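Shown here: the complex without one of its protein chains, the others still in place.
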Amino acid sequence: MQNNLLILISLLIILSNIFLLGSSRTGAMIRGIAFQGVLLSLLPLFLPSESVRILDIIILAVLSIAIKGVIIPHYLRKVTRNIRTKKELHPYLGYSVSVIFGLLVSYGSFYFIGKLPFMYLSISPFNTSAAFASMIIGMFIIATRRNIIAQIIGYLVFENAGFILGISIASSQPLFIEIGILLDLLAGIVIMVVAVNHIHLYFDNVNTDSLERLNK
Amino acid sequence: MLYPIFIYLASLVLTGALSAAFYRNHRFSKYFAAVSNAILSLIMLVFLINRFDSFHDEVFKTIWSLPMAEFHVGVDFLSLFFMIPLLILAAACSIYGSEYFKEHRSGRFHWFFYGLLVAGMMMVLISRNVVLFMISWEIMSFSSFLLVISEAQKESVRRAGWIYFVTAHVGTAFLLTAFFLLGSGAGSFNFELFGLVPFEVAKSNLIFIFALAGFGFKAGFIPFHVWLPLAHPAAPSHVSGLMSGIMIKMGIYGILRVLMFFTSYQTWWGILLVIIGASSGIIGILFAVGQHDIKRLLAYCSVENIGIILIGLGLGVLGRAWDYPLVSMFGFTGALLHIVNHALFKGLLFLGAGSVIRQTGTGEIDSLGGLFKKMPMTGSLFLAGSIAVSGLPFFNGFISELFIYAGAITGAVASAGSIMPMVCALAVMALALTGGLAAAGFTKLFGIVFQGNSRKTDISSAVDVPSMMKLGMIFLSVFLVFIGMMSFLVIPFIEKPMLLLSGEAASPFIYQLSDIGEKVSILLVALLILMIIIFTVGKIFRRKTVTDVETWGCGYTKPASSMQYTSSSYAEPITSQFGLVLAARKELQSDNEIFPVKPWSFRSSVEDWFLSRVFIWFVKLIDRILSLLRWFQCGRAGVYVLYIGCIIIILFIWKFVL
Amino acid sequence: MIINIIISTAAALVFSPLLIGIINKTKAFFSGRRGSPFFQMYFDLYRLLKKDAVRSGTTTIVFILAPVIVFCCTLAAAVLIPISPGTGIISFTGDFVLLFYLLGLARFFLIISALDTGSSFEGMGASREAFFSAMAEPVVFISILTILRLNGTTSFTDALGGGGAGNWIIISLATVPFFIVMLAENARIPFDDPNTHLELTMIHEVMILDNSGRGLALMEWAASIKLWLFSLIIVRIILPGSVLSFLLTFVIAVIIGIVESVIARTTLLKIPQLLFSAGIIAFLGFFLSFSKIFVWS
Partner (left out) sequence: MKESSLIIKYNKSNPTSKVPLLGEDVFRKKVLEMTRGGGRVNSFFSAENDNEDLVLYLIISYDARGETHALSMKVENKAFKSLTNEDTQFHLFEREIYEQSGIRPLGHPWLKPVRFPGGNAGEMDFFKIEGREIHEVAVGPIHAGIIEPGHFRFQCHGETVYHLETSHGYQHRGIEKKLTGGPYRDTVYKMGVIAGDSTVAHSTAYAQIMEAFTRTAIPARAQAVRAIALELERCANHIGDIGALSGDIGYLSTSAYCGRIRGDFLNMSALLCGNRFSRGLVLPGGVGADIDDDIREQLAARLEAGKKDFLSAASLLWETPSVLARFDSTGIISAESAERIKMVGPAARACGIERDVRRDHPSGYYHLSYIPVSTSEMGDVSSRAYVRWLEVQESIKFIEKLLAELPVGDSGRETGTNLKPDSITVSLIEGWRGELCHTALTDGTGRFRRYKIVDPSFHNWLGLALAMRGGQISDFPVCNKSFNLSYCGFDL
């Protein structure tokens, strides 16, 4: 049953990745990433835990739900509300193409991870392959979306994948490392948000195309 | 069995020649050729079906004076099986054509070439030697080419003919390579020897690829379909019926024949066949949906159906390669049955399209409409063909698709590993999507052409077609319903050719085929009875129906025929959603002003980029290569004589010295 | 056998209009209204069956035959679904193809009867229906393949008629796309709005705009039977072993009502995307049904 839940979470992570790739509005993307954040935070609760203290895990889960599921999405939403280009994203690559790419990457990573002898993992290879796919999809989002909010979300997806890999490879590591990573992340996002707000002061939208204009 | 075939062939050519000789009396020569053609084919058909059960392979050999050739013919169940649709269609199309084809300049040899085309296909089916096969193949290609350019005064027809000619011969080149490889492996050019030698894997792969490409140009699956949507509309309708119905199947026959040369199949052949079939099916039907011309739509639909057949073949090959006899059995059965079914309904549809064009003078879907009331018989038969081609129950298209589905389902469910289920799921998805899109395409065709009110073309004086044409179509539609409702009676004809392809491992499961057929028949008959009951009950407890009212138009009092959906509009959601595949274009010419001061105009099109980009690019490439050989051409007659002499000497050396 | 057929037919005919009533009641509840009675659709059908009809002068025999064909084909498809464990009336390899192609035949006639009227509205609906159903079919079939794999059978009615349920994750991955397609095929929100009066936005309703009297009754009834059919399939997928699982169709109706209450209908342009995403979920489920990674865990 526990294993099933782990797989369900990974599945939902994959689906949320695909949702992110296919959604055309920043609002939807933020909801998607919040959902993903909450899912991720639940992940440590279902890990086989011999060496880790249960309290540590609960602290980690609560903290990461707070940061990934509440604080960061809240900030992002605030930014989108301040700058009124919440509407369509108009990516470089179309939604259908992105979704198909996401699918291929997910299936590919199933296949790829299935070939690797990851016997020392404390987590099922299914989760690992989900993380692997997330990593690539995150980079893909960063590369193909114009909107800076979407790019931040891409970064978050990337980061989330790291989180999964982190807890799966090093579940016996001290709690502090994870919390440190979380706080780093939070700081990064806050800085970005501030930056976006500033960019907004000078440019009328958050289209990164306008940053390219700085060159000229 | 062979002697009747010889007699049939000879009399075909003879009646054709006689009709050309008596051409001074148009009507007589036309009816003479067409009717005798039909009668001959029917006699042959009855004979064949009669003998089917007690049939054994027959071979006939005689030494022939051509180098490397032996006059070697034979019939087995595969050839016999292909003869059934050929004969049915030859009969139906010639009855129909007797009334349809109007006399004009090039008409003299029309029926001769028609007979020659049928004879050529027959020859292809019985040839057992490469040279004989290629000669028959060329007779078939050349006579059909001449039939296509029947109306050569039109520019579009000449272009179509040219492209057909070029593609046919590119295909021949591939075929020759494949046969050369086969022959060099077997040390002979006789088919019976090909099957005896086991080929090494690399070589058999190579042979498969070349044969697939070579026969692909005839079968017309993507990407070798470029000639098909041009040639079918250009040809007279009964010829397009024959070409689309059975001639392109000769390509499939060729592939099957080549497959039979191998004792073991490679997995990737099956995968390749399924992938080509799936893409051919989906892209073909998408292009069909985007067409504006009836016959072009039907031509692209043939591409789709060839795709479906290939999916079946691919599953059959996969089943054999992976040792799943059930998959192989269902796949090959479905493919073979679909070959017959497609011949029947596509023949019917082309004949129906011909009737529409003949009676209204146009094949432009968007200018037609409301023909059902004027041509009820053609309309009903066309509707039957449309339902059949969409693969829906009660008609034959359903049964064959069901078997292909069954193959894919069995493969997807029963197998371990991950490649087989994926391929099978791909097959199921492709079949489902093509089925749905075909329904969209043919509701568009039937709905716009036959229903509603007439659009741009005046149809007030249109009447239904003469009885000979009706007869040809009714003849085909009888088979549609018969196979659709009583498929278990037809299945015995498929079992033997199927066993040739799928191997004896499938024979224990063969009962499943007619089992499925019977179950479907029971259900459909019950359903039909239910429909009749409900309809009759409705008739008995009749209520008053007022019919002298207009269609609801939101209370607007002056409706016009322009307030109907057009076929192009009907297809627009599909063409724009798949715009990337179809290279769909919409052009609105407008002044983009708030008030339309100047007239605006609109047109849309889908572009077959396989033709306009890939194929033309390919031809240019070849042209560039060949231009390197231009020094060969010097224009002096003496030099050409020298060339011919050289070739003769080379041939002599090959035949007698080597 | 005969008794089974009678039971399934009776269930399809009798319960299907009730589903519509439940959906409407649920929607009314969510928007704070009392709503029409549960049995409203029965009254409507009765009233329509009694009525005389008006038929456009443009139409042909197709228009007269279509309601009967649509009704009978839909009913036959519904009867194929076993209503309790182990009682499929006919089962063979690929029986679901017959089932869905019967629905396809019904749709074919629905579409051409719509085009028969020569109206731009009906053409509009026909065009949409033809496209969206073509997109929906592969999704359903992949979901069914997953279920067949779980049950290790090639007959869908056998799989629905009982046998072992599989892993619940995979089952839900097969059911969700089915549910989405059910909404699409039955003209529910977010694909179509069954309650709208706006012809330009309709899909299903606009095609039967010119039907009246008995023809309309049969069309409406067929539509509700189709809903019954889909919801029955879903409950049989979820609970194959239970005799009373058909009662769960009413729960499905409530869920549909809730879905319709909380989301708006989408723009027509997005419908292919929605179906596409349903297909992704279906394919994921199918993939997991044989993926090695899954077996390991």
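Each chain carries a letter (A, B and C) given by its place in the written order, and its residues are counted from 1.
Everything below uses one rule, namely that contacts are C-beta pairs under 8 Å (C-beta built on N, C-alpha and C of every residue); 3 or more make two chains touch, one makes a residue touch a chain.
Note that the structure is a prediction, hence the values are computed from the model and not measured.
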Checklist entry - Thinking of the complex as a whole, which visible chains are touched by the chain that is not shown? => result A, B, C
Item to check | Selected from B:56, B:542 or B:558 as touching the chain missing from the view | outcome: B:558
Next on the checklist: For a quick check of understanding: of C:116, C:158, C:210 or C:260, which residue touches the chain that isn't displayed?
Outcome noted: C:260
Next on the checklist: Counting contacts across the full complex, list the positions on chain C that touch the omitted chain.
Outcome noted: 27, 30-33, 120-121, 123-124, 127, 189-190, 193, 195-201, 260-270
Next on the checklist: On chain A, where is the contact patch with the chain that was removed from view?
Outcome noted: 24-25, 27-28, 31, 84, 87-88
Checklist outcome for this item: Touch rule applied to chain B and the missing chain gives residues 292, 364, 366-367, 455-456, 553-560, 562-573, 575-576, 586, 588, 590, 593-597, 599-604
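One rule holds for everything that comes next: only the chains that are shown with their structure count from here on.
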Checklist outcome for this item: More Cb-Cb contact pairs, comparing B-C against A-C, go to B-C
Checklist outcome for this item: Whole-Å distance, C-alpha centre of chain A to that of chain B, is 52
Checklist outcome for this item: Distance in whole angstrom between the CA centres of chain A and chain C is 37
Checklist outcome for this item: The positions of chain B in contact with two or more other chains are none
Checklist entry - Residues of chain C touching 2+ other chains? => result 283, 291-292
Checklist entry - Within the complex, which stretch of chain C touches chain A? => result 167-169, 173, 273, 276-277, 280-281, 283-284, 287-288, 291-294, 296-297
Checklist outcome for this item: Within the complex, chain C is touched by chain A residues 3-4, 6-8, 11, 14-15, 18-19, 22, 95-96, 99, 103, 106-107, 110, 113-114, 124-126, 129
Checklist outcome for this item: So, in the complex, the side of chain C touching chain B is made of residues 50-62, 65, 68-69, 71-73, 75-76, 90, 92-95, 97-98, 101-102, 104-105, 107-108, 111-112, 114-124, 126-128, 130-131, 133-138, 140-142, 145, 148-149, 152-154, 199, 209-210, 213-214, 268, 272, 283, 286, 289-292
